[in-house]
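All protein chains of the complex are present and in place, except for one that has been dropped.
Coming up: subunit A.
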């Protein structure tokens, strides 16, 4: 399964660690930006997460010109147009997205409009439409999971047509991602768990799917090691900022890995389940991960076995015969899920979610089969196969 050819690209400057936010003013002035706009959501503002960002800028004499804090969980073309209008009216010259996947995607899309002009974001949908660099754009993630701060994709809903528009371009990548442990310190337990399992899934899938390559492998294994070592510790000590930083970095590393080597069936099933049953993405990832690995097992035995080292550490890896390591990796992930269930009832089966009925499985399977990430799953998936995996994940 080694690739004879691959590409790897990540031009995002990562600014990570204690007092990372205080680097924003310096980095912005380095790009000749003086009038930043913050794009965020109500939850982030209510949690007080904007305060340290604003304080860090004002202390350096950099004024935040405008704050838009009304990004919905599923961002739309209308929201993007409205924010772009404010940006223009206030004569801003750069964007700082503070938040999770939706705020970050919105920031990316707003950056397209304010850089390329116009009010119709749909015009720029698709791959490779953008041909020029955009305005200075910074991302401050407030969840540790999506990895959106290092991906070149944004998804925005077109409300009128009722479709999701994908935007793909390396110009969507932010100039800098600021990873500060203060931003994830107050994440509630179930979100901490679900988002960390999203990061774990990004890393595991990128390491076992078709587009794996030596560079993404290095990021993936490092991310798996960090999540394995820190997640339960953070669940038990939510205020531990070292642990929080470990998870945040793991999320970014896993993001770098999967944006270069893609994901597979876990995400296909997760995207379909999210759309049909409205379950959070991270929860779906955690739920499907072991079942999909079992489905792919014979195709990915070698790489999955290698992951045992990062999931369980050198002693257990060495003590496990090579022929049993792939199964042991799956057991390690199941053990982690059990531990998370004990701490915050993160569901392990579709039944445990209480939000899925068995008669929806056919629909989920059909939708998953049309999901783009299924292309990169190492084993071919038929409708029957997808349905069988869902059945195993049922209870």
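Here is the rule we use: contacts are C-beta pairs under 8 Å (C-beta built on N, C-alpha and C of every residue); 3 or more make two chains touch, one makes a residue touch a chain; residues count from 1.
Following the convention adopted for this analysis, contacts and distances are computed from a predicted model.
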Item to check | Undepicted complex member, UniProt protein name, chosen from "Carbohydrate ABC transporter ATP-binding protein (CUT1 family)", "NAD(P)/FAD-dependent oxidoreductase", "SCP2 domain-containing protein" or "Sarcosine oxidase subunit gamma" | outcome: "SCP2 domain-containing protein"
Item to check | Touch criterion as defined above, residue of A:211, A:265 or A:365 at the omitted chain | outcome: A:211
Checklist entry - Which subunit A residues would touch the chain omitted from the figure, given the whole complex? => result 3-7, 126-128, 166, 209-211, 261-262, 369-372, 374-376, 379-380
